[in-house]
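Scroll down for the structure; my scribbles are underneath it.
With one protein chain held back, the other chains of the complex are shown just where they sit.
Chain lettering (A, B and C) follows the sequence in which the chains are written, and residue indices restart at 1 in each chain.
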Amino acid sequence: MNVFLEHIHFAGWALHFLIWFPLVGMFGVLLAPEAVSKRLALVVTLVEFIVSIPLWPAFNPATAAFQFATTMPWIRPWGIYYRVGLDGISLFLVLLTTFIMPLTVLGSFRYITKRERTFYAMMLLLETGIVGVFVALDLFLFFMFWEVMLVPMYFIIGIWGGERRVYAAIKFFLYTTFGSLLMLVAILYMVFKFHALTGEYSFAYLDLLQVPLTYREQIWLFLAFGLAFAIKVPLFPFHTWLPDAHVEAPTPGSVILAAVLLKMGGYGFLRFLLPFFPQASTAPLLVGIVLAFGLAGIIYTAWVAAVQPDAKKLIAYTSVAHMGFVVLGIFALTVQGLQGAMIVMLSHGASTGAMFLLLGMLYERRHTREIAAFGGLAAVMPLFATVFVITALASIGLPGTSGFVGEFLSLIGTFLTHPWVALIGASGVIFAAYYMLPMVQRIWFNALDKPENQTLPDLSRREIVVLAPLVAAMIWIGVYPKPFLDATQTSIEELLTTVEQRRIAPPPMIGLDAPPAARAGRLVVARQP
Amino acid sequence: MTFEPTLVWAIVLLPLLGFVVNGVVALAAPERKIVPTIVGPAVIAISFAIALVNFFGMLRTGPETAVIVPGYTWIPSGSLQVEASLQLDQLSMLMTLIITGVGFLIHLYSVGYMHADKGYARYFAYINLFVFFMLLLVLGSSFPLMFVGWEGVGLCSYLLIGFWYTGKVNADAGKKAFIVNRIGDFGFIVAMLMIFANTGSLSFQSVFAAAPSAFTYGGAVVTAITLFLFLGATGKSAQIPLYVWLPDAMAGPTPVSALIHAATMVTAGVYMVARTGVLFALAPVSMIVVAGIGALTALFAATIGLAQYDIKKVLAYSTVSQLGYMFVGVGVGAYSAGIFHLMTHAFFKALLFLGSGAVIHAMHEALHHTHRDWDAQDMRNMGGLRRYLPITFVTMWVGTLAIAGVWPFAGFFSKDEIIWQVAARAVGPFRGWFTLYWVMALVAALLTAFYMTRLMIMTFHGKSRLPDEERHHLHEVPWVMYVPLVLLAVLSVLGGWINVPAAIGRMPVLGWVPHAEWLHHWLEPVTAAAERIQAANLPALSETAPFGGGEALWALVSFAIAVATIVIASAVISRVEYRPALESAAPAGFRRVLFRKWYVDEIYDALVVRPVIRASRWLWRWIDQGLIDGVLVNGAARLSRMVGWFGSRLQTGQINTYAFAVVLGVIFLFLFVFPRLF
Amino acid sequence: MLTLSLVLAAILFAIGVLGVVIRRNAIILFMCVELMLNAANLAFIALSRAVGIEGQVFVFFVISVAAAEAAVGLAIIISIFRHIETVDIKNFNLLRW
Partner (left out) sequence: MIREILWWIFAAEAVLGALGMVLSRNPVGSLLSLVVTFFGLAAIYVLLGAFFISAIQVIVYAGAIMVLFLFVIMLLNLGHDYHADLRRGVWLVLGGLASGLIGFVLYRAVRTPSLELPSGLTSPLDELVQRQGAVGVIAAPLFRDFSVAFEVTSVLLLVAAIGAVVLAKRRV
């Protein structure tokens, strides 16, 4: 297999294909007639997924360096190069994206009725943006894809959404953009600092990694970057856009939003926050606040989720609870914690993605999301009920499903460095059951009393094809997570060692306010080719 | 020569295969009952056979250390290497035999009991899945793998309790069971976190090897770990704080109650305490707590059992009480006594539950014919059933005598063993505590005998309270249901003879049974480490009970109590004039407090459930929508709109205002040009 | 005398401003503007005695501009009057959003 890949030097064009093929597909879909666009979009996403599969075997878990990396000059005077690369952290997030996308497109065949062509074009543009964010190694390119991703999501929520879709779309857009603007300022600050020290501009991830920052600078930049990612995660106080966005978004929109977009925040913490600002990310006060928000995310949103009348809003709050575990795992700064965070992100993608697809199918049947409108459906739709219960169990972290592995690892990781935080976090397990089981019972069990519920059709073949891979993923990650853990092992250990080294012996401390003579030429930087 | 485990993974995976097959049938063709009828019990039977083969292999070779059957690496993350492998030693072997053995009998029984139910295939799928998770729990070689089984059985009990999910009561009972179990599992998870943090591993072998050095005797850490583990045990084995789900779990089919809520799942907590005996031995405070809660539960549940009218509720509280006994046993450090009672209890409690299932089944068919809406489970509607259900009557009496602790039956030996161990170990720091527990255990034994006799008298003796047109519809249950009853009755008698204490063996009348203390020696390799620690830190066992008298004497006393109580109870109960449930008056005074289960459910509801829901609603409305959404997010929007509005007010459209603005401009201009004007 | 004239110009200018701000009749408003212009002329004339004749030349231009402005202004007022039958500037708020 690897021989074949070397033969077509897969490593060279793989990432480019993954990023730009959906864009090409988008134009294809826009030009295709209305009826064909649906199937064409499915073909494009399937090809994208098939091409992305070899990434895993071809990925060499031994080294932590960026693989499949290529660099092309873009805006040379400003040091902006088109740099892309993949390592343990971003490998599975890319695979999650390409895995979820065809399922979402297939899942939305019957859901989206008006203006299908533009809808599928938006989905493909979204895929380009997401894959771009995960593989970009040039902060400018990263920021560009970060913003590109917002636009299609805004339209998906805004056009095909529910009643308050405009409000939700605007809120989503403004919330995220507000955060990312601060991030842009932080990026520029670092670039100019780099220029001050070495005389040329560079947006490269590895170059900016070597920029020495005083403790105060790190705190401010940490806050700037952190806010952008905290909004995206979403971390506790910045989460209010998520329930609105989910309730109003069409099913495929909220599947992508939940399964992939939320991972941007976690990815951002891992890729940018920890390595760039080691002192800040280990400062007791800052970490304390973030962990407190994470805990609030787990406990508070679980409680709020339990009393939601609308099923989709309930699941939206549960995503905030899940991502609370991610934050806990990341800021524990232990191997188990980070790997646990990775697994929670993957399992959340599968389980919450599946849950939204299921709720979408329920919506297709009864055109309502109120939990009270259902009751006793298990008698009418046994297969639907089975898949729903499996997904619910995976999302509350029943051992043997993917949820447990992730939560258990991140709790263990957090316990090693912050025992009390892990203790409170573990109670999230109880509240998970507290919000999920009543919902399952009110929808599936209890008496089948409403007449319109008595004739609902069970899962169609298409729906089974959409759900089967997701359920398989949940069981697979739960029963045999070894391949996922091994692939991320070295990258995460490398990340932790760099954070540890730079925390103890930071590079020479030259603040911007140091006299120019002292600054010039002090920093010898191994410029990336 | 060393012991060679054979096909151990098959024991575990066969029930899973059964689950898959039955599951597919349940979804695809639920009406085809032949498949689950064969696959369901057959899968368990094969597992039982393989277990027997391994058991005899183990008997022959008698391995000193546990045998690890390798599987695959489950979670390799940095220093945490969790192996998915099975551990076969004397303790897990015994538990596997009980699970597969009693499980098989109950599967057989279910064929008869559930044949009329249209969810037949689904039932067998769930019950097979349950046996799979229970075996995984018992055979797991590390804490996380045990936890997979731990929550898996919780899931299956959730599915099986809420089996007839169309009834809201059943679905609620299932939900309650799962959430209460989850609270216990929280304790288990925290314990696992602490164990890993202190010993660097989670597999039993290395944790117990490292335990004596990693923890100081009676230290805070090991006490915390054991208490959290015990919190998990109380959740799963329905002890004082978290027992409320078990009585409600009677909403499920009776074989489920027999298998899950009597024989296997609820004993998981006792097994876990026995398995982690080393940790508990290192924490005397935890031992006191475990034994204390055990004794308290035994007494408390027995009192409630006295006043219940639903036959399954009585048995449920009896189970909670007997579990209390087991925890007293393992709590005081007598692990083999605890496990011995666990085994005998599995036999006679399964027998009693299946017997009550037979009674309910018969009553249901009778009431079904005449469509009279009487409760088929309420003892006040029964009476005089001995003429119609002879086999059930005899086997139920065997079970009652066993549980009451009458001489030749299993209960006598296992319960007496525990009572004696409590008395013997009431030395050194435990003197006061264990003496108290010993007295409570004796009183609970008396109450057990009383409520079981009350159950038998009300159900089988006296004259039938059923109207006569139902009476002639009452007939004995089919063979597939009473054969397991007979087998379990035999086991309820023989089961006790495998571990007859030496002291009793030497007594005149009571000594006629073959005595070998076989089980104690059988479990020696497993409990050796824990006993070594206890021997090192505690004074030797005393030969006499706190108020004098040897083991033999107190065995005689408890036997006498049991017989006396049965005689008195039957006299008292048969004289009481019971009327059918609908006409009989509601219980009053103290009996009502007992009948309403000391109002524990209402207290929990008021103190925990409702405040949490109210707090959630408050949080959502005020914090999420109010503070964050309202003030901060929409607030910012409103603020910008307000500034815009204020700006627009300035544009009055009249020239004067603009002229005025110009004038102000001029003035400021002057001030700027001639700063020294004032 | 010269500084006194400047002071007088200031006072007249102030009165003109007062009139512009207070009065609501368009025509009166115009007249106040004319008064302010005259105040400016007075200042020019006063200073031309000290600085040179250019002041007076400039006044000449100011007067011509004032005339042009008055003409156009009054034309506008007439056309507005034809629309809304009033010269009260309170009703001239068409431009107000």
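Assume contacts are C-beta pairs under 8 Å (C-beta built on N, C-alpha and C of every residue); 3 or more make two chains touch, one makes a residue touch a chain.
A quick note: this is a predicted structure, and the numbers were derived from the prediction, not measured.
Visitor: Could you list, sorted by label, every displayed chain in contact with the chain left out?
Guide: Touch partners of the hidden chain, whole complex considered, are B, C.
Visitor: Suppose we count only contacts with the excluded chain; which residues of chain B make the list?
Guide: Its contact residues with the unshown chain are 656, 660, 663-664, 666-667, 670-671, 674, 676-678.
Visitor: If you put the missing chain back, which residues of chain C would it touch?
Guide: Touch set of chain C with respect to the missing chain: 1-19, 21-25, 27-28, 30-32, 34-35, 38, 41-42, 45-46, 48-50, 52-54, 56-57, 59-61, 63-72, 74-79, 81-82, 87-88.
The rule is simple: only the chains that are shown with their structure count from here on.
Visitor: Which whole number of Å gives the spacing of the CA centres of chain A and chain C?
Guide: So the centroids are 69 Å from each other.
Visitor: Quick one: report the Å distance separating chain B from chain C, using the average Cα coordinate of each chain.
Guide: 99
Visitor: Where in chain B do residues touch at least two different other chains?
Guide: Touching at least two other chains: none.
Visitor: Which positions of chain B touch chain C when the two form their complex?
Guide: Going through chain B, the ones touching chain C are 648, 651-656, 659-660, 663.
Visitor: Would you tell me which residues of chain C are touching chain B in their complex?
Guide: On the chain C side, the touching residues are 17, 20-22, 24, 29, 89-90, 92-97.
Visitor: Could you pull out which chain A residues touch chain B in their complex?
Guide: Contacts found on chain A: 171, 175, 237, 239-241, 300, 303-304, 306-308, 334-336, 339-340, 376, 378-379, 382-383, 386, 393, 398-400, 404-405, 408-409, 411-412, 415-416, 419, 422-423, 426-427, 429-430, 432-434, 437-438, 441, 444-448, 479-482, 485-486, 489, 493.
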